[in-house]
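Pasting a structure here, questions to come.
Excluded from the complex is one protein chain; the other protein chains are retained at their positions.
== subunit A ==
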Amino acid sequence: MVAPVVLVIGVIIGYPLVRGAHLSLTDANEANVERHIGVNHLPATYEFTGLANYRAVLSDPVFWDRLGWTVVWTVGCVSLTFLIALTLANMLNRKLRGRTFYRLALILPWAVPAFISVFTWRMLYNEKSGILNKLLAGGGIDAVPWLNDPTWAKLSVIAVNVWLGVPFMLVALLGGLQSIPGELYEAAEMDGANAWQRFRNITMPGLRAVSSTVILLSTIWTFNMFPVIFLLTRGGPGDATEILVTYAYRLSFVDSPRNFSQSAAWGVLILVLLSFVAVIYRRALRKQGEVW
């Protein structure tokens, strides 16, 4: 009965994965892979080169530089997103007028395709004609080089990613909050627990299952968040905002002939890094008695 599942998984996940790993051990590029152009059939002529690609990537200081910023970017985005989403979820988790409206408004960034919102942000950030600098000018503040200064650019991409990430986390956390029985809070109040104590001892543990999942998911997404960085800054200025995936793209798709094998090696390394993070994270959770 599981045969179809195995087959589908094998075709849509297993094959590309194995193929990618295989490519990373070769010197395949755009000029030597198999191609069908019209009536022409060009056979594959690439060769097996072992771990040469991995050696090249790992001995390149650029990889370690980019890894450093990718970690800062991921931790920064995920922690900010989580904090903001948690605050908003708590604020929305009570009876207030127009609750539906607030919830809808907060879902909006999620409903807009990512590339459209990123392009919108790019217009807002424009140093000369963007509305952000126009607003600042109104307040007598000098124009901020949002995407033209390395530090500002880093803050700008993080801001956009947080903006994009909050709605999902908010919805997940709101669901978690609503599943915490109200009796617990009533009982705690009877016992004289203040708001912070209630939050600390009821809300947080009650949310643990949800939050641990969304944090892991969000970490993986952010680590590989190609569109925000690529569309907003193309990794620039210079290579200041380049994360591992955008750098791998630049390395292997901007140059000609496109270097598929090195791109695959970067892909495999990113996969290994993320699997590593996931395993450690799960371990840590299990130690806290979480069944995940």
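As a working rule, contacts are C-beta pairs under 8 Å (C-beta built on N, C-alpha and C of every residue); 3 or more make two chains touch, one makes a residue touch a chain; residues count from 1.
Here is the rule we use: contacts and distances are computed from a predicted model.
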The complex's invisible chain, by UniProt name, from "Carbohydrate ABC transporter permease", "Extracellular solute-binding protein", "Lipid-transfer protein" or "Protein TldD": "Extracellular solute-binding protein"
Filtering A:Arg208, A:Arg250 or A:Arg282 for touch with the omitted chain leaves A:Arg250
I'm checking contacts with the chain that's been left out. Which of A:Arg103, A:Arg122, A:Arg198 or A:Arg282 qualifies? A:Arg122
Could you pull out which residues of subunit A are in touch with the chain that's been left out? 11, 15, 19, 22, 30-31, 33, 35-38, 40, 42, 122, 126-129, 147-150, 153, 233-234, 236-240, 250, 253-258
